[in-house]
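A short write-up of the structure that comes next.
A single protein chain has been removed from this complex, and every other one stays in its place.
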Amino acid sequence: MTSTVMESRHLWKAYEAHLVAVKDVSFRISEGEIKLIFGPSGSGKSTFLRCLAMLTTPDKGDVFLRDVCLTKPGVDLNRARARIGFVFQHIWLFRHLTVLDNVELALRRVLKLPKTEAKERALQALREVKVEEWAHHYPAQLSGGQQQRVGIARALARNPDIILLDEPTSALDPELTGEVIDTLRDLAKKGTTMLIVSHEMPFAREIADEMIFYDEGAIVETGPPEQFFTNPQSERAQKFMIRLIKKTKRE
Amino acid sequence: MLGGVSTTLAISLLSLLLGLAIGLPLAFIRAYQRSSSFLVEGFEKIFRGIPEIVLMLLFYWGIGLYFPFPFKSAFFTATFVLGLRSAANQSQIFRGAIRGIGEEQMVAARSLGFSKLRSVVHVMAPQVFIFATPGLGSEYALLVKDSAYAFVIGVLEIMYNTNVIRKATMDPVTPYLVAAFLYILLTFPIATWLDTWGSRKKKKLGL
Partner (left out) sequence: MSRKLTVAIVALLISLMLLLLAVYYGKFSMFGYIVKYLPLVLDGLILTIEVTLFGIFGGLALGTLLAIGDMYGGKAISTAIRLYVEFFRGSPIIIQLFIFLYVIPTLFHILIEPLTVGFAVFALNSAAYQKGYVKGAMEAVFEDQMTAGLSVGMSKPQIILYVILPQALRIVIPAWSNEFCSLTKSTAAVLVIGLRDLTAVGMTIVGQTWRILETYVFIAVLYFVWITAVTKIADVVYERKKIPGIEISV
């Protein structure tokens, strides 16, 4: 019986009276699953993802990490976040640290690992994403794709229960997205539980167990990838897929 | 006390103007005349690298001995020294503004046939002014505060009068607090206003 890794129950988050990013969203993802959220920009997908990691505090509703309720007052959010890996659209590596230190920092300060063990695990993570030779360089010296891979390593290093990725390739030049996608594919093969917000449709089709169409703050439709590419159930999903296909045809 | 205020204001404003008159051309010289730029750099280094008090003492007591004509007056000396110091600062401020505005304006002007001088006067200078307004605001505040140094050479401005009053009334508390308040009154509103006016104007012009 696969256990639920993360769950949201009736989650709400609004920015102003009329800007509701998360509207009563209930959602669940289980061990080993890979789910992909897609939809029009500004629909609130990123906000939802952040709420799950409690990087943004939801207004109403609950978030669960395994059996721990993160929205209860008094919960140690830092420890919880240590079990969640997050990859950002704009990467946000720690500029003042080398690549190796970037990955090591949380291992030493959060998990309180001794220096040698932290270094070994960090190098291991860098090896997995194939940027080991840049370990002693600074982020600014790497290309966007390499930086994002370091970002993934940073998220991986703590062996989190789940990895949340917020449009990991959207800020990259097209030639650089490939290396990031390859990395994610490797992770998928290893059975990592992942929740990705992305527009990379071919990739989604290939590795996602389930795709979720998110629009105007709510989950509109869910289903296996094939459903969206051949026969979307909802009208809004249909419209979106048509526009997307038109766009890719043009490119 | 209030008599001192007018003197303080006079020193500040006059030195600001002097600084402007010298600093603005210097900034342009340093930006566009590579040959003379090291002279300007030297001037800046000297007048920003020596304490104002020392300069005032130097000019008033030292040079004043040989050139009593202008330097006999403490007021003149103080204004003169602060003016040159301000020129050095303003040269820096305007250079930043010139860099901020970018080359294109100058190039565009030259392409229309303006000489270096006229491009500067008609195209760059107006923009530089607006861009530099916040910097000028803080320079003004700085001058108001540094005018207090003039009391060391005997200028009858706020600081000097404050001490006189303290000696006269044997009250060590009130005069200084009042003086502090006066200075803050003189610096704060105008500096803030210039700052806001400056940033709004900048936004409007897309600088």
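Letters A and B name the chains as they come in the text, with residue numbers starting at 1 for each one.
Keep in mind that, in the parts below, a contact is a pair of C-beta atoms (placed from the backbone, for glycine too) under 8 Å apart; a residue touches a chain by one contact, two chains touch by 3 or more.
For clarity, every value in this text was computed on a predicted model and none was experimentally measured.
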item	value
Option from B:62, B:102, B:126 or B:154 whose C-beta touches the chain left out	B:62
Sole residue of A:28, A:72 or A:90 that reaches the chain not shown, by the stated touch rule	A:90
Of B:53, B:125 or B:165, the one touching the omitted chain in the full complex	B:53
Chain not shown, touching residues in chain A	53, 55, 78-86, 88, 90, 92-96, 105-106, 109-110, 138-141, 154-155, 158
Chain B residues touching the omitted chain (full complex)	45-46, 48-55, 57-58, 61-63, 65-66, 96, 99, 141, 144-149, 151-152, 159, 162, 166, 172-173, 176-177, 179-180, 183-184, 187-188
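Basically, only the chains that are shown with their structure count from here on.
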item	value
Where chain A and chain B are represented by their mean Cα positions, the distance between them in whole Å	54
